[in-house]
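For this depiction, one protein chain was excluded, whereas all remaining protein chains were kept in their positions.
Here is chain A:
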Amino acid sequence: MTRAARPGAAATRPGFVWALPAAVFFLMFALTPLLLVVVLSFTSWDGIGEPRFNGLDNWTALLHDPVMIQSVWTTLLLTALGVVTQTPVSILLGVWAAGHQRNRAVLSAVYFVPLLLSATAVSVVWRAVLDPNFGVPAQLTWLFGDGNLLGSKGGAIGVLTFVGVWQFTPLHALIYQGGARAIPQVLYQAAAVDGAGRVRQFLHVTLPQLRNTIITSVILMVVGGLTTFDTVLILTQGGPGTDTTVTAYYMYQKAFKGFDFGVGSAIALVLVVVATLISLAVVRLSGYDRMRGTAEGL
């Protein structure tokens, strides 16, 4: 039966007009700004008057700005540290929480509480907890020494990485929990018949089966890591010195504190390009784009 032969079938299909409000809205408040950031990166604008074109000035200034270069490396370092620390913890936690035992269900409810706090709240709480004079380090000097964790570069980067684990592990663990629950039990039964213990089952069944979940989660971590802002603003203000000035924070400083919105736009563009390139690279390298679903290869 051809489509035309079915009376009324065409009439029940929604037209393009149904998509229009969302499309127009998205165009105005998400895509237009994205295009504008390209334009603004070639202008000089102090935030009050009209932007004036100044050619490649912002870009040449950025290329010779040691803080900008440093901020890119710091951002990449923090992103890499985030992926390396959050991935194992959230896989283990997610697979653990995927079990249907009663105690796991109860504990999971507590484990996922950090999800409920905004990034602002998380940073504010950790700043209070880690305060060198009135926080936990002052109580546990045997563990923390002088307690001024944010006073050195290594300490500040360590704190940002740790707070990242605390803040983001629950979300990724939830993603892995979903992934682990979708793994067919047959595979575990087959592995058990072959005499594989718990560790070997994890390594040879769970991990390979979670492949696509890992890719999704890593991409989320990379994009999140590259755009780290709230925690830096509240916990370290980019310091000590400019040691933890990540690119997103540097953009904010340049634009909204230094009123150099042109340079701020150029930095933003660098962020978008880097984030897109890395996400694409992860997708390509993993072969994610050639797969249709987790079920493939079963």
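Note that contacts are C-beta pairs under 8 Å (C-beta built on N, C-alpha and C of every residue); 3 or more make two chains touch, one makes a residue touch a chain; residues count from 1.
Please note the rule applied: contacts and distances are computed from a predicted model.
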| item | value |
| --- | --- |
| From "ABC transporter permease", "Ligase-associated DNA damage response DEXH box helicase", "Aspartate carbamoyltransferase" or "Aspartyl/glutamyl-tRNA(Asn/Gln) amidotransferase subunit C", the hidden chain's UniProt protein name | "ABC transporter permease" |
| Contact residue for the chain not shown (choose from A:59, A:144 or A:229) | A:229 |
| Positions on chain A contacted by the hidden chain, ascending | 6, 8-16, 18-19, 21-23, 25-26, 28-34, 36-37, 40, 45, 47, 51, 89, 92-93, 96, 104, 107, 109-121, 124-129, 131, 134-136, 138-139, 166, 171-172, 174-175, 178, 198, 213, 216-217, 220, 223, 226-227, 229-230, 233-234, 248, 251-252, 255-256, 261, 264-265, 268-269, 271-272, 275-276, 279 |
